[in-house]
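Only one protein chain is missing; all other protein chains are in place.
When the chains are written out, they are named A, B and C in that same order, and each has its own residue count from 1.
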Amino acid sequence: MIYNIPYFAVVALILVGLYAVIFKRNLIKIVIGISLIESGVNLFLITLAYRQDSTAPIYHGSGSRIMSLPVPHALTLTSIVIGVAVTALMLSLIIHLYRHYGTLDARKIAEEEE
Amino acid sequence: MNLETVITHSPALIVAVPLLGAFLTPFIGKISDKVRNVFVILTVGLTFFLVYLLASDVFANGIRIYVFGGDSSVIVSGESTFAIRILFEVDGMNAFMAIIASILAIASVIYSWAYMKENTGLDKFYTLILLLIAGMFGMILTGDLFNFFVFLEITSIASCALIAFWTNKGKSVDAGFKYIVISSIGALFVLFAIGILYSQYNALNMAVLANSIQYTFLDKIALGLLVAGLAMKAGIVPMHMWLPDAYGKAPSTVTLILIGATQTSIYGVLRVTFTLYGNQLTSTLKQIGNTSVTMNWILGIIIVALALITIVIGVLMALKQTDFKRMIAFAAVGEIGYIFLAIGSVIISYGQIIANGNMDLTGPAGMALQGGIFHIINDALDIGLLFLVAGAIYYSTKQTSLNEMGGLARNMKYTTVFFIIGLLAVAGMPPMNGFASKLLIYQSTYLVNPIIAIVAIVFSILLLAVFVKVFHSAFLGPKLQKFKDVKEAPKSMLIAMGVITFIIIVFGLFPNLVVENIIQPAAKAIIDHSSYITTVMGGVLP
Amino acid sequence: MSARNVVAIIFFVIVAMFLVFIALMTHPFGDPGSAEMDQYIIDNTQRETGADNGVTSVVFDYRGFDTLGEATILFTAVAGVILVFRRLQK
Partner (left out) sequence: MSGMSKIVKTISNIIFPFITIFGLYVIAHGHLTPGGGFQGGAIVASGCAMILVAYGSLWTMDKIKEKQLSILESLGAIGFIGVAFLGLIFGLVFFKNFLVNQDTIPIFNEIGKGLSNINTAGVLPLMNFAVGLKVIVGLFVIVLVMAYATRPNGGEIE
């Protein structure tokens, strides 16, 4: 149980993000929510990599020790870059929406005609 | 370099060629617009040719594997077998989806030549189109779950930017934003599920995972997350709201490829349920008296219920739309419902197919599977053709509102013919391809529950009514004064529509030929998960 | 409270429940049950790829195709951002 605390951090991050996405109307807050979910998932992946008393999977001088798993590190790296790309594109679209409608409220934008 | 070498490397090349084309487009664009357009069409044409080679080989000789950077698909060490490298595994289903994607891709780039001519930023537009095509092929061909996620994100990001192409219209930017929000949340669900599966089995390869899957509680949650995430991208009902906006506001040529991306998500659902979880899909959850509640039954019931709601909402919303493209988009929602209806009824009666170990496609479940898979390609072609017609009308008249149109048949003869064929095909009328697949779906769902089949038939007829109304108001009637100078669409657009129409008519005239040569291999491949696994594991199956 | 909110709250609660289940049932932190694939990579990264850094050997060699996709995603985002902010008139 005590060893599962990192997973509860994951759950907390994802739930906070999901809350923002579902219940908030402000577009920027929705983007923040998605970034939070993403951080949660990244944290989950990186948590899976850890082994008790392990070092980073990099050979540096002395012989073999316990090393943490390298694949989740690689997956997290990929996932972080994907997150950057998604966030950049979403923010660009928000800039356009704000310029066009003068508001960041998702519901007001939905009510507008064209 | 002989043909055999090309076929061996074609799974990698099908993805790499559009990618290289996309990276080269900024350079080619410096020379001139015409050279760039020709370059893009040649790139997609080369991809089409490679898909043709690969598909004909796969249909003839069975599953093909391509391992990136290595020689063997798996490594056996001690008692465990695992796949370290990413590999592409192409079976009948993958080849079938690749055919759909390549047809849509080539039609789209030919259509773009004239349709997008008057816009700025075309270098980036073509770059993104090629990236979208590459992402679609990557999703289709890959045999690795995380790789699937990466290509899922490529398609999401590229299509989001393309949906928002006309940035002066606020609504199209809004549609792009909605799309990226929904699809990135869906993709994160998928990534989370991948993490769960990795944590238990220490594998990312689909075949290795399918071999070792135990069906623990975590696996069930992962299945739920995977199906939910992919269904979000496929546009099934609770999450369908992005689809009409995105389809309706994007340029028609983008919509055509978006349909392909949506179908690819549907393929993902099929692959996950039948291959990844195929071993244990019929496992019993709970025993109540004599009847046992099985996993596939619950999953199937949920999917069928959602599919029925999707059909109803799609068709009813299509009835009240006044915007041409938006109306077709709702019809597309309905059509996706038909595909999921077939998939759901296959999952319900999955036990019949795998009974006695022989892959029986003649029973109701087999028919539903064939109908569903056949409907995937028919939906792509029919809805795609209607969107191209809508795009042609928009190009000539700058109108999308149905109230403003009228009498277009006199000026746009070919377009009218294409529209008639498209509407008959979508509504599932006898001489067209839509009839062949919908008939299979009706027959099979009737055996599951007659009411489902009746609802499906009624709403299909309603769909016909919708489009007949459109046909009447937009194409027939007196020539309007404001449309007196309207010309027929340019040649490149007519060619693209003609290609799709030709395929629709061929499929409609010879449905048996298509079913025997393309659909049945795909259907067999998707339910035959054991040979999918054995091919990767090199025959070391326990 | 609108019907939409009720549905949203139900959805939220269900997801929360499943997430807590996941947190409770995943293997204990620091003790991955099976790690044959990763152990193979750790043992063979120097011999097969020549790299001391196991993560880089996974990123660029064993799962190099993922990295191509990742680089493509960044390329796509750049193209998308430039497309969105382009000048609309010729």
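Couple of notes before you dig in:
We adopt the following convention: a residue touches a chain if its C-beta (ideal position, glycine included) is under 8 Å from a C-beta of that chain, and two chains touch if they have at least 3 such contacts.
Bear in mind that the values here come from a model prediction, so they are computed numbers and not experimental data.
By the touch rule given at the top, the unshown chain touches A, B, C in the complete complex. Residue A:88 is the one among A:12, A:88 or A:104 that touches the chain not shown. Chain A meets the missing chain through residues 56, 58-62, 77, 81, 84, 88, 91-92, 95, 99. Interface residues of chain B with the unshown chain, by the touch rule above, are 9, 12, 16, 19-20, 23-24, 26-27, 66-71. Against the chain not shown here, chain C presents residues 45-53, 55-57, 59-61, 64-65, 67-68, 70-72, 74-75, 77-79, 81-82, 85-88.
Following the convention adopted for this analysis, only the chains that are shown with their structure count from here on.
The centroid of the Cα atoms in chain A and the matching centroid in chain B are 28 Å apart. The geometric centre of chain B is 24 Å away from that of chain C, both derived from CA atoms.
Touching two or more other chains at once are residues 22, 26, 32, 35, 37-38, 41, 63, 66, 69-70, 73, 76-77, 80-81, 84-85 of chain C.
Touching of two or more other chains is recorded for residues 146, 150, 153, 157, 160-161, 164, 167, 173, 199 of chain B. Listing the residues of chain A that touch chain C in their complex gives 3-8, 10-11, 14-15, 18-19, 22-23, 47-48, 50-52, 56-60, 67, 69-71, 73-75, 77-78, 81-82, 84-86, 88-89, 92-93, 96. For chain B in complex with chain A, the touching residues are 146, 150, 153, 156-157, 160-161, 164, 167, 169-171, 173-174, 176-177, 180-181, 184-185, 188, 191-192, 194-195, 198-199, 204.
Of all the residues in chain A, the ones that touch chain B in their complex are 14, 21, 27, 30, 34, 37-38, 41, 44-45, 48, 71-72, 75, 78-79, 82, 85-86, 89-90, 93-94, 96-97, 100-101, 109-110, 112, 114.
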